[in-house]
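Written below as structure tokens is the structure these notes are about.
Only one protein chain is missing from this complex, and each of the others stays in its spot.
Chain IDs A and B follow the sequence of writing; residue 1 opens each chain.
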Amino acid sequence: MKKLSYVKKAILTAACIALCVVLPMAFHAIPNAGNIYCPMHMPVLLCGLVCGWPFGLLCGAAGPLLSSLFTGMPSMAYLPSMIIELAAYGLTAGLVMRFVHTKRAMADLYISLIAALLAGRIVAGASRALIFASGSYSMEAWITSYFVTALPGLLIQLILLPAIAFALEKARLIPARYPRTA
Amino acid sequence: MSFLPTGSYREGDSVLHRMDAFCKLLCTILFLAGVILSDSFPGYGLAAGCLLAVTLVSHLGPGTALRGVKRMWLFFCLILLMNTAFFETEQIWWEWWIFRFSADGFFQGLQVVLRVAMAMVLGNLLMSTTSPLELAGAMESLLYPLKLIGVPVRDVAMILGVAIQFIPTFSEEAEAIRKAQTARGARFESRKLSEKAKSVVPLVVPVFLAAFRRADELAMAMEARGYRRTKGKISKRRRHLSRRDGIGLLLCSLFGAAEIML
Partner (left out) sequence: MPIEVKNVSCRYGERTPLEVEALREISFRVEDGEFVGIMGHTGCGKSTLIHLMAGLLIPGEGRILIDGKDINEPGYDREELRRTLGIVFQYPESQLFETTVEKDVAFALKHLDLSKAEKAERVRWALEAVGFRADSRSGPPEIAGKSPLALSGGEKRRVAIAGVLAAGPRILIFDEPLAGLDPSGRLEFLELAARLHSQGTTILMVSHDADALCGYADRILVLDRGRLCAEGSPEEIFRDPGRAEALHIGAGEVRRIAQVLYEKGRLQNPEITKYKVLLDEIKRMIKAGEGT
């Protein structure tokens, strides 16, 4: 499969944005799933990895926005910080994926994912603390608590996303990063 | 059964319902800025009063306006407790082990709680009086200035439009997949962390595959019909503003200014 065209990237981004709305609803039946799986993070990260940083950024900003509009989750109060967090995921995932070339697709994927997850968490924790808790203590506490409580979620993303990317590649819906017949 | 989830929108005929969505969005942003910037209790009093007034005008019940706030009580308690116990200040009520309880900390926590609660009420008011499609249109208008810095707003609007069209289809497909995997014996729950991740693979992977396949088909159809990346001008949506929109904006600006001063 050739590299993705602009139109294809745009429509895949639209699909990822729609998944930002649909996946949390699909996970609704599983108790406590929202907190553990962070279902909205998956399409955003994948969009950044597959379509590049501008599209990842768009997906991260528009996904939670549309979800909030259509399902009321996240509520408007969390929307700004959530948008910042997810936009950071999409952006970082795309950027790192672009500049890291280890010749091994899975290694590139993991490096980009870890970078994106860390960057997104820090940015989100900081932005939330800045907006809602401009105190000397609150900020640090918020960032650390954010980080610690989110750790299981991070690990789950690290397991799930490569599985999804692998399946999409097998189904020839996204191009292989290092095609065998170069 | 094709439907668009309507979120929290309630039909109605109040002034708030009739306001232009774009202006309402601007008002909400101004109001939110006011709430975030306020840092004194008279300021919070003013904000709470204004919120109460707007709620009354909107004809929405207190249940709708406060939705979601109640569920947060545990989080609120936690924030209050953490701030009370750890805030770094000279004046301390009493100290025990690593905890340093202080009045300053308590008020700091209270402020955070008030801000979050008020922001939630504000969001509820906006979403309950504006239909999702109107709101999406308003967002698009709000993004218009981005075009000036080189963001292809028309493409972004196209992407958002396609995404909205995808939502009902995808949610039907996701539901069908969830049912099918359940019938095949999938269990979406597990104690261990790694098992937890694996247990949702049968749900997540097919949902992504189905979504990407649809996207692939649509993109091919669009390319076949000659859709190209846009570089030209875009027509700006014309909005019909009435007096109540102007008054709303004015009031919210005044509120924002008052909060900065207080």
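By our rule, contacts are C-beta pairs under 8 Å (C-beta built on N, C-alpha and C of every residue); 3 or more make two chains touch, one makes a residue touch a chain.
Quick caveat: nothing in here was measured; it's all calculated off a predicted structure.
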Among B:P152, B:P206 or B:G248, which one is in touch with the chain left out? B:P206
Which residue, B:I149, B:A183 or B:M261, contacts the hidden chain when the whole complex is considered? B:A183
Which positions on subunit A touch the chain that was left off? 166-167, 170-172
Residues of subunit B in contact with the chain not shown: 1, 173, 176-177, 179-187, 201-202, 205-206, 209-210
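Here, only the chains that are shown with their structure count from here on.
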Rounded to the nearest Å, the gap separating the Cα centres of subunit A and subunit B is 18
Using the touch rule from the top, collect the residues of subunit B that touch subunit A in their complex. 4-8, 28, 36, 39, 68, 79, 82-83, 86-88, 105, 108, 112, 115-116, 119-120, 122-124, 126-127, 132, 135-136, 139, 155-156, 158-160, 162-164, 166-167, 170-171, 174-175, 178, 188-189, 193-194, 196-198, 200-201, 203-205, 207-209, 211-216, 218-219, 222-223, 227-229
Could you please specify the touching residues of subunit A with respect to subunit B in the complex? 5-8, 10-19, 21-23, 25-27, 29-31, 33, 36-37, 39, 42-43, 46, 58, 62, 65-66, 68-72, 75-77, 79, 131-138, 141, 152, 155-156, 159-160, 163-164, 167-168, 171, 173-174
